[in-house]
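One structure follows; several queries about it will come next.
Left out: one protein chain. Kept in place: all the others.
The block that comes next holds chain A.
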Amino acid sequence: MKRMPWHIAVFLAPAVLIYSVFSAMPLLDTLRLGFFTTNDAGHYSFVGLANYSTILTDPAWSASFWNAMWNNCKFFVIHLLIQNPIGLLLATLLSLKNLKGARHYRTMIFLPTLLSVVIIGFIWQLILSPLWGVSEGLMGKIGLADYFAPWLGQESSALITLALISVWQFVGIPMMLIYAALLAVPEDIVEAAHVEGASAWRIFWEIKLPLILPTLGLVTILTFVGNFNAFDLIYSVKGAIAGPNYSTDILGTLFYRTFFGYQSQIGSPTMGAAVATLMFLVILAGVGTYFYFVQRKLTRYEL
């Protein structure tokens, strides 16, 4: 008779326990809570899908929900179109053989990632401040003073500005991931191509890029999840009512206002849970779509 493989259970236990207690259970409980409502005395009662129908059909709720959703999409697209190409570019430059001081650049570009978002928000608010910020002066030096505007205070530019600040902070992460993937490209393949007479440009496009595509996909999906969970930067710069006129409101700030309440708005855990569930579904759908249509079709080269 074979002995029970107890050691497997023992080794898995810590991860399973921690993951279920701090991740899986809260998630399931959130999904459950979204089906309830509370009365004045704080008692819960089951209401089925009523919270969701309020969020999606009551104009007062749906307007802010879709506004937050749309803003969130813009936030993500800016990251996708700016952060990841810059990350790729930086990683490629860093992996150049004879670049001097590559380590220093790497550290410096990665550094903002380690800083607290509150500090980042505060610093950028100062830099861009129309009263004491350095931006206007610096732009004046190159004759662009007329183009300066209080970017963080205008409906048209606030969200883009915040997204760019976030790009500035987090560009180090895709850079590092792609850099690691580039380093893993075997030397002999590159050298062989070189001997065959391929240019550096062609080596990049036809050898390196296909080899790191899975990493680019991973970076994209990480950005997607991160952006649709984003909250801290907006909250620290614009507060939870994400002004001007909710132009920087994303799902994270909408969730915060709903769940915890803000100023005299009294929070509702059940409505908040419904918003959180919708966020979860959006992320799930995004990740699902990605895996189904993209990840499956990526070719992985055995090296």
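Keep in mind that, in the parts below, a residue touches a chain if its C-beta (ideal position, glycine included) is under 8 Å from a C-beta of that chain, and two chains touch if they have at least 3 such contacts; residues count from 1.
Here, contacts and distances are computed from a predicted model.
Colleague: As a check of understanding, state which of "Ferredoxin", "Autorepressor SdpR family transcription factor", "VWA containing CoxE family protein" or "Probable sugar-binding periplasmic protein" is the UniProt name of the chain not shown.
Modeller: "Probable sugar-binding periplasmic protein"
Colleague: Can you tell me which of A:L94, A:I120, A:L152 or A:V185 touches the chain that was removed from the display?
Modeller: Among A:L94, A:I120, A:L152 or A:V185, only A:L152 touches the chain that is not shown.
Colleague: Of A:P112, A:G217, A:G239 or A:G286, which residue touches the hidden chain?
Modeller: Answering carefully, the residue with contact to the hidden chain is A:G239.
Colleague: Identify the residue among A:W168, A:F231 or A:Y262 that touches the chain left out of the display.
Modeller: Hidden-chain contact among the options goes to A:Y262.
Colleague: If the missing chain were put back, which residues of chain A would it touch?
Modeller: 40-42, 60-61, 125, 128-132, 149-155, 238-241, 243-246, 257, 260-267
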